[in-house]
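Written below as structure tokens is the structure these notes are about.
Note that one protein chain is taken out, while the other chains of the complex remain in position.
Letters A, B and C name the chains as they come in the text, with residue numbers starting at 1 for each one.
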Amino acid sequence: MSIMTSQQALADALAIEMRRDPSVLMFGEGVATKRAELLAEFGAGRVRNTPLAEGIIAGTAVGASAFGLRPVIDLLFAPFMCFAMDELVNSAGKLRFLSGGQFSFPLVAMAMTGGGWGIGPHHNHNLEAWFAHAPGLKVVMPSTPADAKGLLAAAIRDDNPVLFFSDIGLAFASGEVPEGEHCVPLGKAALRRPGGDVSLVSYGKCVDTCLAAAETLATQGVSAEVLDLRSLKPLDEQAILASVRRTGRLVVVHEASRTCGVGAEVAALASEAAFDSLRAPPCRLTGPDAPAAASFPLEQAFAPSAAAVAAAVGRMLEGGGTVADAAAVA
Amino acid sequence: MSIMTSQQALADALAIEMRRDPSVLMFGEGVATKRAELLAEFGAGRVRNTPLAEGIIAGTAVGASAFGLRPVIDLLFAPFMCFAMDELVNSAGKLRFLSGGQFSFPLVAMAMTGGGWGIGPHHNHNLEAWFAHAPGLKVVMPSTPADAKGLLAAAIRDDNPVLFFSDIGLAFASGEVPEGEHCVPLGKAALRRPGGDVSLVSYGKCVDTCLAAAETLATQGVSAEVLDLRSLKPLDEQAILASVRRTGRLVVVHEASRTCGVGAEVAALASEAAFDSLRAPPCRLTGPDAPAAASFPLEQAFAPSAAAVAAAVGRMLEGGGTVADAAAVA
Amino acid sequence: MKIDTDYPDALALHEAMQLIRSYEERMTAIQAEGAAAGTCTAVGQEAAAVGVMAALGRDERILTNHRSAGHLLARGADPGRLMAEAMGRATGYCKGKSGSLHVSAAELGVVLTSTIVGGELSLATGVALAHKQLGLPGVVVCIFGDGAACEGVFHESLNLAAVWSLPILYVCENNQWQAFVHRRETMVGERVAEWATGYRIGSAVVDGNDVHAVRAAAAAALAEVRCSGRPFLLEAETYRLRGHFEPDDQAYVDAAELAAWRDRDPLGRSRRALLAAGHDARALAELETAVERRIDQAQAFALASPYPELAELTRDVFA
Partner (left out) sequence: MKIDTDYPDALALHEAMQLIRSYEERMTAIQAEGAAAGTCTAVGQEAAAVGVMAALGRDERILTNHRSAGHLLARGADPGRLMAEAMGRATGYCKGKSGSLHVSAAELGVVLTSTIVGGELSLATGVALAHKQLGLPGVVVCIFGDGAACEGVFHESLNLAAVWSLPILYVCENNQWQAFVHRRETMVGERVAEWATGYRIGSAVVDGNDVHAVRAAAAAALAEVRCSGRPFLLEAETYRLRGHFEPDDQAYVDAAELAAWRDRDPLGRSRRALLAAGHDARALAELETAVERRIDQAQAFALASPYPELAELTRDVFA
């Protein structure tokens, strides 16, 4: 184990995987500049700067992945993916099916997402639910440096296109990371804190929010379980359902907008498949259905706070009325 | 009233709104060719063919709408919107907020969606949930020719960007349409059939599926209510909740993929805000999380059938076990 | 499946064009009867398809678009499996999942076909990068239309191919139409090849209705790409004689323009040239009959083929 930030953990995974498999290469705007150590070790063929053109960066990755390469592309910030939707969704997501299985697309598309930088909604927009909704793509979003490393390694080794989102708010948070090769399987959630009274289901930096809320709740005698999804697709439905069946209460927490977000999927799933276990209505705490302002206090208020999570759980346990309405603003 | 198809109803609305308001104009690939009657009446300035380039078609609409025009653009088929996501999402959806309200974007972006043509997932992919998840956009999808006319007129008059999806499967279905000016307010669902035992909530061509299922169920003594959402954003939450509170049972039906679809939103909403009324777990019947094959029988099997809806309701009323699992395949 | 690269003489080229013509006319008839979904034909563009394919070697990888039956057949595709695909049958090249619009056939080197216009342009750079990086033989041939050249990804693709020196032969089939819009409504210049200059990419324009001219130009262009390792753009000037997508009454098409291009129909020209070169009219008629018989067999094969089973709905989504 060593202590590193998520940024460092990602760099570690990239170096290890590129060493391990010569078909792995990485490109994107500024990749060769910003990852000088990879360039030095693996050369200009495998670590490339590109023109500023997300569409062809993604398209090139799709084409290359079908013929023996395993590209990792950096699309920088999630909203820039809007220029690469055709390549990611219509090509990477559909061409395997459309060709009757003739081709596979082992590629990883990385992007940063979420608040923390104060530079507004053209850089900060959580789009992960789009890719979970589209067929043929896997989607991950780690909450710890160890998972950043392990999920990126697993994503690179996976034979499918994987969208890899890094929460900006976690870029410089550090944690223990296993040395050497380290994979975290795609599709497996992590139980971050066991508890019996309520399941706090989350991903990305909101996992920390839930852990903080759980601390607060513990002081109030409430035992909150915190489940970190890590993979948004495939979604670890069994882990979600097992937790909800255990606690009987569900709060889903994320920064992304509410409507048709991952929280909607989790809440729908739980109410469909763990209905009889639910002792209270499920509750979503999410960012508002609004762009994320640059202004610092607005950005801070966008994602649900630990206090809001704890308060929602409090209301839920009191059992009074509909939790969702009260929580909808957060 | 006169009888017309949805296609004709849309043409009717376009002509009436263009007559009414000289700032309305329409452009897109083949628009001037395919809408020769509009071209003849309103001239080449207001009815325009464009180069084959969805990004600039949408971007041009965004820019024009901020300065006195009310553009209607035809992006043809929903998957082609993948080339216009930046313009629709980052510009149309965010620039009002980002500018602190300095600009508004009264534009309509039309696209066909869904199965019925047998030409595969590069033409057939239901993406409406993406736009419901993104901020600042309205989303509508009519199920009748009258609503096609009325919602298009309302969308054109609305001061916000509206995504207007037409279900391919309904293009040639005809129905009664009010003559002259006709608006259907955005954000209002329509109760297509009242009933007391279960709420079938749907939109687009799946409304017909639900109506057919309701017929079948009626013969079995089950009274199904059919709610047609029409607007996916704003979503008529009151109508959904009122219906679920009345019947105590919810089945959401759509062709779009399951994960993070509109059905997830509706099911989550109902379980959050009408939990105490629910007498059975809510249930989603949706298209699979897969691209839509061209092959006719596969395309037919993609969207939920009336038989599947009736069967899901049957199981729900029997109360046996988890409905969702059994229904997940449909 | 054998890849067709061997077109020994003018008669072989003519036969290949005839096969495409017969295949597409049959498909429109089948479509008209309701036995297949709508489809895009390239009637009138056979010389461009056959001329290019006849210039390629076995190792070339080809990306094409929605109007691709000609490319596939000229590359050696089995008309039966192609028709089966167009009819959504399990015996088709893509198990019936693709239908007529996105047929890929890895065994023929016809790969990653997209019916998103411009898709081929966004994918070709990646295939070429793999060729270059892994030292694979063959160059990448990317066939696209004048309409695709208006999509932004055209600019991105050519620019990246130039900057990274990727071995791509871009082939623009400029058939003057982009669905229901004439090319002159979508660009100021007359030729897509003008745009290549900005990327310092070599280009050539060829009479796309003359199969020999296309073959020669494609061979020269291919040699250029092989030798320089850099992209090249070949533009074939041709015309879409039928509508965009069957059925299509072509009411929007200028009758005089259509008539002028009908006179330049590549099959008519090829036939006249063969007769002038001393070929026997009866032999040509027999060739046509033989081709029709192959198409009959193809149709019979396709019609006798089963539809995919419903489990295919969710198969092949993930590896």
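Things to note:
The rule we apply is simple: contacts are C-beta pairs under 8 Å (C-beta built on N, C-alpha and C of every residue); 3 or more make two chains touch, one makes a residue touch a chain.
Given the structure is predicted, the values throughout are model-derived calculations rather than measurements.
Contact with the chain not shown here comes from a single listed residue; of C:G44, C:P79 or C:G152, that residue is C:G152. Note that of A:A173, A:L191, A:A242 or A:L298, the residue touching the chain absent from this view is A:L298. Taking the complete complex into account, residues 29-30, 33-34, 36, 49-56, 79-80, 82-83, 117-120, 122-123, 288-291, 293-298, 301-302 of chain A touch the chain not shown. Think of the hidden chain as still there; on chain B it touches residues 23, 25, 45-46, 48, 50-51, 53, 55-56, 58-69, 71, 86-87, 90-91, 95-106, 135-136, 138, 159-160. Residues of chain C in contact with the chain left out of this view: 150-156, 159, 162-163, 185-189, 194-195, 197-200.
Rule of thumb we're sticking to: only the chains that are shown with their structure count from here on.
Here B is the chain whose Cα centre lies closest to the centre of all protein Cα atoms. If each chain is reduced to the centroid of its CA atoms, chain A and chain C end up 41 Å from each other.
Taking each chain's centre as the mean of its C-alpha atoms, chain B lies 36 Å from chain C.
Chain A and chain B have Cα centroids lying 28 Å from one another. Counting only residues that touch two or more partner chains, chain B has 79, 82-83, 120, 122, 288-291, 293. Residues of chain C in contact with two or more other chains: 95-98, 102, 114, 116, 118-119, 152-153, 317.
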